[in-house]
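Structure first, then comments.
Omission of a single protein chain aside, the complex is shown with its protein chains in their original locations.
So, subunit A:
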Amino acid sequence: MNNVVVLDNGAGLIKAGIGGERDPTAIVPNSTGRPLSSKKWLMADQLLSPDVDLTSATVRRPFDRGYLINPDLQSSLWSHIFSNLLNITPSQSSLLLTEPLFNLPSIQRSLDEIVFEDFNFKALYVSDSPSLVHLYEASRRPYGIVSKAQSSLVVDCGFSFTHASPVFQNFTLNYGVKRLDLGGKALSNFMKELVSYRSVNLMDENFLMDDVKEKLCFVSLDVARDLQIARKPGNDNLFRCTYVLPDGITHTKGFLKDPEEAKKYLSLYNDEAATKQQVAAGEQTDKLRSNDASRRIDLTKNEFGLTNERFLVPEMMFRPADLGLNQAGLAECIVRAISSCHSHLQPLLYESIILTGGTTLFPHFAQRLEMDLRPLVPDKYRLKITTQEDPILGVWRGGSLLASSPDFDAMCITKAEYEELGSARCRKRFFH
């Protein structure tokens, strides 16, 4: 049985596994890091092990702004993943690889070189992420509108940027794709900048800040109101929470001081009665606690507090202009992508918006997007935003499906073809 390696090569995370399976074998950062204490660069999965102290670690990534710039580093990361995590021999397997939309020809050439000359893969298929997400969603709901109409609008909020891409009959309509140059990395860095200026200097702590962002950030449904709440002192402030930094001795990873405190804001989005109950309960527990000693920030204990940063950071996805980036927000990005398509396709696309990518994991992301989008969309069109159950893996699962389909072998370019025709001619087969 010939096996297909499915590799969703994101700028932030590599998702790698064997085609046909439900979940990838490895989900590891696409980077190497070097902690202060050592001279060795740690590869991908080694960065995730719990006993590594990543304080002030230097990071190197093969990607810059979402595109591959360092093929050597990428190749060494891949070889690490193939031999240690997947345990495959490349010369006996095919590869399904994702690449960013509008990949530059020079980058495609160097990718092909890695695949066929460094690793000797038998065959290669290159796909873009929107079509794979579409494929996966269409197969999940065979009678849903996505698969009946054979079209969807995939919004991929990734690590380096966000793409809104119309997909029609499993092909991405590349003339309709719109890109917003904001992604998870920029948000993490923005958060880092805010925290470093306001409380503790964490400019070196990439991994820590990612963790803070993932655990604490959420999308606000009413920014003006939430800013007012964030200003309140003491118990009325539903957003304040404290994050404890690693001390390097007892714990090497940071953590939330009080996970309950971090969830308090959720009461805003439930009904009023529940809110009052929760607040009352909160007051009682607080009285029990020896007067707000726990909520004051203790500078000797290396922790920092967050209030409005928690929602102002993801907010930038919706209004990049606030950050000084002269680009339209996510909602407008979607509208522009859709309106550049054929007018018969537009109502269908508005009804089948699919959110994918790690940045969409912020709580209330989809609701906020719908709130922003509705005023921009004509009344006569229905609007439906679908979230994926696991947005980080959506692309990979689509790839896994494609790899297990019977036609897959016919779609690939083989090593022999590559050797005869070269990279550029082979690439024409993939229509991008």
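As a convention for this text, a residue touches a chain if its C-beta (ideal position, glycine included) is under 8 Å from a C-beta of that chain, and two chains touch if they have at least 3 such contacts; residues count from 1.
Everything below uses one rule, namely that contacts and distances are computed from a predicted model.
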Protein name, per the UniProt record, of whichever chain is missing from view ("Bushy growth protein", "Ribosomal RNA-processing protein 40", "WGS project CCBQ000000000 data, contig 00272" or "SWR1 complex subunit 6"): "SWR1 complex subunit 6"
Residue of A:Arg60, A:Arg225 or A:Arg425 touching the missing chain in the full complex: A:Arg60
Contact residue for the chain not shown (choose from A:Glu21, A:Glu113 or A:Asp181): A:Asp181
Missing-chain contacts mapped onto subunit A: 31, 58-61, 64-67, 69-70, 72-73, 101-102, 104-107, 160, 163, 174-175, 177-181, 185-186, 189-190, 192-194, 197-198, 203-204, 206, 223-224, 227, 230-231, 307-309, 312, 319-329, 332-333, 336
